[in-house]
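Every protein chain but one is kept in place in this view of the complex.
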Amino acid sequence: MMTHTTSSEPVTPDAKSDRAITPETAGADRGNIKQNKVRRTGAPGEKLNILGGLGGWLWLAVIILPIYYIVITSFRTSEDLRANNQLLPSTNPTIAPFIKVLQNDFLHYFTNSVIVTLATVAVVLSASVMAAYYITRSTTLGGKRLFQIILLGIAIPVQATIIPVYYLIQQLGLYDTLWALILPQIAFAIPLSVLIIVNFVRDIPAELFESMKVDGAGEWRILTSLVLPMAKPALMTVGIYQALQVWNSFLFPLVLTQSSEVRVLPLSLWEYSGQFGIDVPATLAAVVLSALPLLVAYIFARRHIVAGLTAGFGK
Amino acid sequence: MRKATRMAAAGLGVTSLMAISACGGGGDNGGGGGDADANAWILTGGGWPAIEEDFNRWNESNEDAQIDVEGIENDSYKGQIRTAVGSGEAPTLIMSWTGGALLEYAEQDAIVDLTGETGDLEERVFDSVWQNGQVDGSTYAVPMNDVQPVVMYYNQEVFDEAGVEIPETWEDVEAAIDTFNENDVAPFSLAGGSVWPALMWLQYLTDRHGGEEVFQAVVEGEEDAWDNESILFALETMQDLGENGGFIDSYNSVTADQNEDAQLLADGQAAMLLQGSWVYATINNDFPEFADSGNFGFTSFPTLEDGAGDPSNIVGNPANFWSVSADASEEEQQIATDYISENLYNEETVTAMLEAGSLPPLNDIEEEIAATEDADFLEFSSQLVGDANHFQLSWDQAVAPEVAQPLTDNLSGILRGEMTPQEFVDAMNAL
Partner (left out) sequence: MALPAVAFFGIFALIPLIGVVVISFMEWNVLGSPKWVGLTNWEAVLFDRPFTWTALGLTVTFVIGSYLFQAPVALLLGVFMAGQQRYRALLAVLYFLPLLFSSVAVGLTFQSLFSPNYGLSAALPFEWLPNDWLANSDLVMWVMIFVVGWCFVPFHGLLYQAGVRQIPQSMYEAATIDGAGRLRQFFSITLPQLRYTIITSSTLMLVGSLTYFDLIYVLTGGQPADAVRILPLDMYVTGFASYNLGYASVIAVILVAIGLTLSLLLNVLSGSSKMDSDKAGA
């Protein structure tokens, strides 16, 4: 089917160049978003589409039911949960489950997650943008080979390397530290990040680089005042995407850390569920609390997150 | 290009800086450096809060011999302790159920020989329990909490409604199953989803049918030891219970980590539950109405007519044990040994354990038991353990750690009727 679609492409022979971001629009996110908005008027399905609408509402139900269940359950006691219908909200709501979670070091685990996520994403962004710049501008075979090797990395199933990573971390004496989570996750985030950023940096017209060089700009200046602004949508994408990956990662913390000192949120949820046992509401309250920071971010920066998450992949 | 090199160097500098600071930063457990607090991991739930309080009291009165204590959930502990020991990052005090894991720790010199360093503990602890901590005549582990026999809990109200007596023999059980089914109530609650509670059934039925020698042959590595008529009988009986309404409907979806099996008993959805003695504390904590209703009862596993096993035999965990990590610093090891020899089973802690319904494996505490408010269960389990001809360690702990997982997987196949008993024993023999 994919080969078929590739051959039947009658309308624009080069759809890709059609969407190339010009220097004027790139970097100006607001401009992009407005553009999308304008485009929305007139997207397919202008006429009433009953089937589409039905499907849309059905999927909404599928999405919402579990979330509704998490929320109503987190506001009741476990006795209440057992005695009443699980799908109806409690007539006697309580915030006790949340208090229980907060009393069980939730904020500590939260802080660990924030540290790990921020550190990982910061290093991934700087290392990837530097590498992407090098790869795009390099005229040697080395740059090309490097890109190929890094691309290979995208196809490596991260999970599959957990055993040697465990051995390595153990030998480096980093076992059961936050570094054990940060360092490997940086490494595995780099390939996709470099690919996405390269796709943007590549579209910067060569003349812009040349004219900056002529003006006597050094590598750093070119990087900060040309590459960075042009690659901003890609950086947003990489930042948000990798932050979500790291924030949610479970296998690395499961294998590479032990103590509650360095426990991160996903692992803490799992521990809570065992520790709270029958108190399902408390476990689900922890689930709600763990999603809360992302929800707040989503409410206040929804457009940026949604646009940023997809901008880099669209290329 | 010169500038590019400089930037690359700067980048590398950041990397190596991070690598250096990594050694100092992060969690500081195990191994490193000067301020040598020992540490210990315990489990959560059941009778473990009493152990945590014991550590708290120790820390209050021993300012320069602090022990950090951390509670970890049961299933996750089993996975984590081994990677920790393997990494040389084990806690100073390593908790185990003895059996295959203890043997390996000792063989790998991961734990230290405690012979002669345990104060008067050896005289105070039941001999049958103490022996579990010994490897080739040396003491590598000492018991640290309560004896955990597996017992049969029941809900008297459910029995009354169906007009059934508490079963004493397997014939009684079979009759009771029929009556309960006619009354639309499940005879046995079982957390088949967690699998290990089903191991208790396999162990008791095997033992009642063939005696303790059957499993002893497995542990000693005898050829084809699994292919035994008693084990086959036990597996067949379990499948029969599953198919013919002995176990609660969809028992394979019920899990023990959320105490759902106990909940089904407390809610009156099932009449009986075969589980460890720690569930007594769980029911008191999580289902106080049921615990106080007078309907919460307990008894021993039924006898089997014509069975070759001694009906006084019990299965379970003799206790949890402490070992001292060989990877800990000398100071940490000293703190840990002091804790063991001076502090284990002190008066306050024994009282706290008894009040929680946990029975320490000690010789001379009959008076304390009698003085405890809620003595029924303690007297029952004390008698059960005292009278037992043999106390069999949980099979998943007794076998080598590599075998525990296949044992669980295959038993799950039995529970779901996807493996025949013969296939089970063949698969186990093949390991």
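Order as written gives the chain letters A and B; numbering starts at 1 within each chain.
One rule holds for everything that comes next: a contact is a pair of C-beta atoms (placed from the backbone, for glycine too) under 8 Å apart; a residue touches a chain by one contact, two chains touch by 3 or more.
All figures in this text were calculated on a predicted structure; none of them were measured in a lab.
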Kindly state which of the options A:Leu102, A:Ile115 or A:Leu168 is in contact with the chain not pictured.
A:Leu168
Would you indicate which residue among A:Val101, A:Leu183, A:Ala231 or A:Val262 is in contact with the undisplayed chain?
A:Leu183
Mind listing the chain B residues that contact the chain we can't see here?
4, 7-9, 11-12, 14-15, 75, 79, 82-83, 85-86, 104-105, 108, 110, 192-195, 249-250, 252-255, 260, 263-264, 269, 401-402, 404-406, 408-409, 412-413, 416, 418
Take the complete complex as the reference. Which residues in chain A touch the chain that isn't displayed?
2-3, 5-6, 8-12, 15-16, 18-19, 36, 39-47, 49, 52-53, 55-57, 59-60, 62-64, 66-67, 69-70, 73, 81-82, 85-87, 123, 126-128, 130-131, 133-136, 138-141, 143-144, 146-165, 167-168, 183-184, 186-188, 190-191, 194-195, 198-199, 202, 219, 244, 247-251, 255, 265-267, 269-270, 273, 280, 283-284, 287, 290-291, 294-295, 298, 302, 306-307, 309-311, 313-315
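Simple rule for what comes next: only the chains that are shown with their structure count from here on.
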Using the average of all C-alpha atoms in each chain as its centre, how far is it in Å between chain A and chain B?
40
Which part of chain B faces chain A closely enough to touch in the complex?
3-4, 7, 11, 14, 18, 22-23, 25-30, 44-45, 70-76, 79-80, 83-84, 86-89, 257-260, 262-263, 267, 282, 286
Which chain A residues qualify as touching chain B in the complex?
78, 82, 123, 126-127, 130, 134, 166, 170, 172-180, 183, 218-220, 254-255, 257-262, 270-271, 273-275, 277-278, 280
